[in-house]
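My questions all concern the structure below.
All protein chains but one are shown at their positions in the complex.
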Amino acid sequence: MTAADLLTVSPLIALTLTAVVVMLAAAFRRSHALALRLTLGGLAATFGTLFVAASRDARAVTLLVSMDAYTLFFIGLLTATTALVAILSYQYLAQLPVQPEEYYVLLLTATLGGVTLVASTHFAAFFLGLEILSVSLYALIAYTARRAAAVEAAVKYLVLAGATSAFLIFGMALVYAETGTMTAAGMRDVVAGLHPGAVVTIIGLVMLLVGVGFKLALVPFHMWTPDVYEGAPAPVTTYVATVSKGAVFALLLRFLLPVSADQGSAVFLALAAVAAASMLAGNLLALRQDNVKRMLAYSSIAHLGYLVVAFLAAGERAGAAVAFYLVAYLTTTVTAFGVVTVLSTADRDADHLLDYRGLGARRPVTAAVFTVALLSLAGLPLTIGFIGKFLIVTAGSGAALWTLVVLLVVTSAVGLYYYTRVIVAMYVRAPEGAQAGRTAPGARAATGAPAVFTLVALTAFLLATGVYPQPLLRLAEHAVSVLPWP
Amino acid sequence: MILLWYVLIPTVAAPLAWLAGRRSPAAARWVALAGTAAPLALVAAQWIAATDRLSAAFTAAGPGAAGLAAGSWVVDLRAPWIDSLGISFFVAADGLTLIMLLLTFGLGLLSVLCSWRGITTRVGAFHFMLLWTVAGLAGVFLALDLFLFYFFFEMMLIPMYFLIAVWGHERRVYSAVKFFIFTQVSGLLMLVAIVALVLIHGRATGVYTFDFTQLLGTPLPAGTAFVLMLGFFAAFAVKLPAWPLHTWLPDAHTDAPTAGSVLLAGVLIKIGAYGMLRFMAPLFPDAVAAFRTWALALGAIGIIYGAVLAYAQSDMKRLVAYTSVSHMGFVLIGVFAWNELALQGVVLQLVCHALSTGALFILVGGLQDRIHTRDMARMGGLWRVAPRMGGTAMFFAMAALGLPGLGNFVAEFLILVGVWQVSRWAAVLGAVGLVFATVYALWMMQRAFQGEETHRLSFPDLTRIEVGMFASMIVALVLLGFWPQPLIVTARQTVDGLQRMTAGTALVAPGADASTSTDGASGGPAVTDGAADTGSAPATGDGGAP
Amino acid sequence: MLSLLWLIPALPAAGSVLLVLFGRRLGRGGTAWVGTGSVSLSAVLALLVCGSFLAAPPAGDAYRQVLWTWFDVGGFAPAIGLHLDAVSIVWVLVITVVGFLIHLYSVEHMERDDGFTRFFIYMDLFVFSMLVLVLADNLLLLYLGWEGVGLCSYLLIAFWQEDAQNVYSGRKAFIVTRVGDTALIAGLFLLFTHYHTLEIGQLMHLVASRSPAPDSGVVLAAGLLLLGGAVGKSAQAPLQTWLPDAMAGPSPVSALIHAATMVTAGVYLIARTNVLYTLAPDARLAVAIVGTVTLLLAGFSALVQRDLKRALAYSTISQIGYMFLALGVSGWEAAVFHFMTHAFFKALLFLAAGVVIVALADEHDIFRMGGLRRELPAVFATFTVGAAALAALPLVTDGFYSKDLIIATSLGSVDGGAWFYVASLIGAFVTGLYSFRLVWLVFFGARRTEVSRRPRWRQLVPLYALAALSVTGGFVWMPAWLGGFEPLRKLLDTALPPAPMEGAAAHFAESVGAALITILVVAAGVGLSYVLWMPRRERTQAFAAAPSVQPLVALWLGGWGFDWFYERVFVRPVKRFAHWARHDLVDHVVGGIAWLNLAGWRGLSAGQNGRLRGYLAVTGLGVVLVLAVVVLR
Partner (left out) sequence: MAAVSLDHVLALAAVLFAVGFVGLLTRRNLIVVLACIEIMLNAAGLAFVAAGARWGQADGQVMFLFVLAMAAAEVAVGLALAIRFRQAMKSLDVDDADRLRG
């Protein structure tokens, strides 16, 4: 490793340092505001180093990580998302009877794990990043440990993540045992040259996909999702829904990119089945869900299913679609959960549909933000989600994945139903007496100005990109162009 | 650039109306009025200014940019949008567009007027949604880039959804969601078809573009073309709505606020016909021809089924909604007949149906505001209470049943005579549909306005605003009934162009040619090689017209 | 003068629009002036225009005035154009003159009615539509007038709209005629498709020049389709059922629309397009059969009616049957002649009946009238003149001349035959029977109801005028054995082909002998009616009520069960289907899809039971499944 390499990996270093600094600062001076500021400062610095790294053309740093345009794109996405989560967490944590400073440390280490994931080109870095992320998340989910729900969620997540991690490692070992390679490039060759007789390799790949599928909450590894989304504190849910999924999907693309080349291959079929099941089950499960957090959890299952469709469509355009859709999905999800976070109180999270009754009248701005986010999730025009869905349809059509594309179309209609249920709750006058016995937390929660400002800015981003996606699309195309497309 | 204003004015007026609504409801109404009246004036001015151009004989030939450059298009504007996908902000207007824009803004204006008293809650937001819908509609009719078209096509669903769900009647949420899901699913199917077409075109030529004029004439295998055509058809048939994809419409119309119903029936469902005319048939003429029999059957079933169901309703608004199903059946068979007579009839029907059904919705809405019910079982004998209202209702009931002397008759006659050339039984069923139309129209009159007045209702007759609205619509319909020529002239170049684009395909049967018109007027099959010389000329550009 | 032709329909239209706009401000007096005045001006103008036409016939014996092109779509360019020739002259004069008289009558008849203005709006609109119908130079414009009169007919039948029964009758009229119109418009489609024009003159020329060759099937089809329209509008079998119910409207309406003018539109249409029927003998034969069947069916029905106006309605159907019979045997001119005379005497009968009904406080039942000879002498006199004309009493009534001509033509025309002749004689006998039955029952015998209101001049003038016309109207076409004074025939010859009277039968038919047979038959009818309903009234009634006869009487009373049949075969099934499908059958499919989704939601949600081990099991199962698929594939 040379000094030049150090500059190239400066984003990783900056992020690590930030985590250390925040931890040390918390040890010396317990100040919530300070912790937040340091966190944001560190994340901003990390973001800044991206430009430094981008200006250098050194690529691979050791076998383990590669700091190419693809990596930088996703590091930028992840750090930005983390910063947003941090801002949205502040008000939420401030009203809870917990010590909030370590929260930011955990957030930063988790992000470090995610960043390692997107940069990794080797099983070792892959595994390391995944575990840093996971272990941080266990603690984050249980952060409000006085709430039994949080503990329950954390335990479930821990056990299931541990088990699926074991699958992942076992799969890696099998693949390694058969092929002798653990690098991303090697994996791509393995996948590209896969023949049906290589049973052990195939088993290994499938077990590897179990680990990935768990993190992405794809059917049938999705069972944890609603429970963890519901049990975890709202900002943590935001994080679980965004950073961890984004990082893992970026990795998936890098390691298994040639899967899409052969539509008859075993791994392709497995993924196609998983995608179809995810779209179908995710959307159906959300159908009449009254808990907004659970509903968003189910919808996330479906969204990841859409993403897999794009993943399965070969080609650079499809890659750009994935990258773009990840940006769209992450920003939209942060916005949606941001609203949940903002409306939550010390007692409980604003997770029931009834909490949103009449929000349009009580808090018009927040309601408008949520509406835009939901419309974006539903993939309607003027929002980034529309462009994302369009790109996926284009990608799927380009690869002639007609079954999956049509399934996407049909199941996303089901999505309209449950997204609009929330919108209806916010704007349509409730029948008399329906709200009896239910307090509306949104009415009492103090409005954190930075949080609301963040949400409005995010909304502006969703809309602006929805109307003029060209810059972001160019960026995404540039990012995926470095991958070795067939 | 003038075309951009049609989208921009309502778009800008929408948030203004919302803001104004925070001050006072009246302010919001006036802003909305201005936001629809201004583009209406603009499009009327452009229409008048373009008269010479429109009435000139069709000069150019052939599909594609050549046809566009050759005078049938009034103005066009092309700006890059999403370059990397071959998507541009490409808007243009020809005669058909102008007609649709007139309709959009005219009915937009009426929607504002008819909500003047009926809407009292969240007035600002209401007008925001209304103007947003209008903006989206204008965009739909202007777009020539398929992505842009789809963009607007989907976009205006959102405000319409809110209009129904928030300001609607009893089952507003159910109806709004149903409307939303129906149109979304079908729209997405169309999107898939669009994308597939673009990809096929791209693979064949190396140019990936959503530009409709370039996509024309993409060589497609018959099977592929048929499937893609079905994708388009799904979207437009839902919008239209064609039987059996119509079930969202009665619900949506019934539960929408009056303004919503007017826009829905007046303009929104016209997108279905517009899309078939503008995009589906020129893109897939042979597939459309192969689908003709089925589509005619669906249309004919729709005519009768809609009329019978209209008869069976006791909710007056629902009755009117089902009449739309019936009338749009005419449009469907007209489009698929695809000869000049039928197409002109379709265009005329779009306008006349918008006026007559729009008026009926305004009337029912006004009635509901007064007596708080739409159930005809609770009406009866209202003529005695409100004779002007009764007379107005009678007039529009007659329009609904296609009485000669009103525009609807000319439209339906042209459609049927055009359809007759292609399929006799479809034309006959359509004519039988007129008998059923008589049944439901008169039955509605009897239950609401005639008979004994048993419910002791008493309410004011038409207000001045209402009299003004209805009078303008009545005059327009009578005018169209006796002198529809201005509209026909306006649409003529479009219709000619469509005929030429599809000349030589199975859609325009050489045998049927003689019976329509082309032999008399302009003679012989379309000259497609003329495209070459005019094709080199650049598109007319912004400066070409006012 | 001829160029003012357009004003003839325009004036009533203007009157109607004026009343719509200012009716309320004008008051009753103003309304009466505008309503009646516009029609009277129109009548004066019609007389002037027709006079100048007759004085100096234009080239081709027809005058065409194109106001503007209606629309022009790819060479199909029907005009808003008027066409005046001998046939239209007859109709225009009858419409405007009789129309004016009826308007005048209505001012008094409707004076206490709330809907006074509305009434005149509709009436003026009707006159306008009817004039457009008969003046139209193309079939599409004719269709416009055709539907327009249908609308006005509906509006006027349902005029007293508080009573749902009236509205029902109005709807029935509109809908039943529209059934016929479907055939008519299909005929238009067919004609346009083959000849590329709907301009009547050009169309007939094309038909004639291309026939008999390849189009003969088309001509036959077109003829039958147009006949369908005519049958509906003119209340011929099998679409005659609406007319008796149409009597729900005010009596002037019955007089103008359902006796004098609109119901003869079918006759006009067929006379206008006679070329089609000449070239398609089967279609012409169909016309004759329709006419014959109708005149008999309606005649017997008229015989047993209790409602005065219904009886007259059936007689109208029967008389129009005569006109159809005439058309069917190529007696185009005879049909037109009978239309004219019928317009006079039938309008008279209805107006007189209107006075009677109002006088007896809205009593329609003839068995509760009687003895009005002294109470309403003027009405008695004029009604009797009308009845005599209807029965075709020889020499002194116009009905005799026209009906005798038809009877003669039905035998003597090369297209006629013995069957038609016999049927028409039976019809004449029945007509004598039922027309004087009304006179005996209404004006003779004991008085049963008090007279509460007597006619004044506005009603009497039209009655006298029409009575005069009913006497003198026939003198314009005297049979040969009476000197052969026939200006009407000469006029009509300019527009219609003369009846092909050839051979021995024709010779006999035009002779005094044949006329004597007719006279005898009519006299027998009238005589028998005297016997049956004057001295032997009770016995007749008892006979009619006898169990063996009663079913037949009921059948006739109900118009031969057509209503009963249609109700069961068409109306009820549709109603039943509509009721059954009222929540939209297709929507159930949509509901089913929604239900499936919901079921999916329920099933899947049950799996999310919160049990960690269950989740693990699903994960494990998933792995096994995926592996099984992948490895065993």
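Points to keep in mind about this one:
Letters A, B and C mark the chains in the order given here, with residues in each chain numbered from 1 onward.
Here, a contact is a pair of C-beta atoms (placed from the backbone, for glycine too) under 8 Å apart; a residue touches a chain by one contact, two chains touch by 3 or more.
Quantities reported herein were computed from a predicted structural model and do not represent experimental measurements.
Among the displayed chains, contact with the absent chain in the complete complex occurs for A, C. For the chain missing from the display, the contacting residue among A:Tyr103, A:Phe127 or A:Tyr325 is A:Phe127, taking the whole complex into account.
The omitted chain makes contact with just one of the residues C:Val17, C:Ile426, C:Leu612 or C:Leu625: C:Leu612. Within the set A:Thr39, A:Ser165 or A:Ser397, the residue that contacts the chain not displayed is A:Ser165. Annotation: of A:Leu78, A:Met182, A:Leu253 or A:Ala373, A:Met182 touches the absent chain (contact as defined above). Not every partner is drawn; the one left out touches chain C at residues 605, 608-613, 616-617, 620. Interface with the hidden chain, as seen from chain A, comprises residues 123-124, 127-128, 131, 134-135, 138-139, 142, 145, 148-149, 151-156, 158-159, 162-163, 165-167, 169-170, 172-174, 176-177, 180, 182, 200, 226-227, 230-231, 289, 291, 294.
Keep in mind that, in the parts below, only the chains that are shown with their structure count from here on.
Centre to centre, using the average C-alpha position, chain B and chain C are separated by 38 Å. If you average the Cα atoms of chain A and of chain B, the two centres end up 42 Å apart. Averaging C-alpha coordinates per chain places the centre of chain A 77 Å away from that of chain C. Residue ranges on chain B touching chain A, taken from their complex, read 81-85, 147, 151-152, 154-155, 157-158, 161-162, 165-166, 172-173, 176-177, 180-181, 184-185, 188-189, 191-192, 195-196, 199. Contact residues on chain A toward chain C in their complex (touch as defined above): 155-156, 159-160, 163-164, 167, 196, 199, 202-203, 206-207, 209-210, 214, 219-221, 223-224, 226-227, 266-267, 269-270, 273-274, 280-281, 284-285, 287-289, 414. In the complex of the two chains, the chain C residues touching chain A come out as 597-598, 600-601, 604-605, 607-608, 610, 612, 614-616, 618-619, 621-623, 625-627, 629-631, 633.
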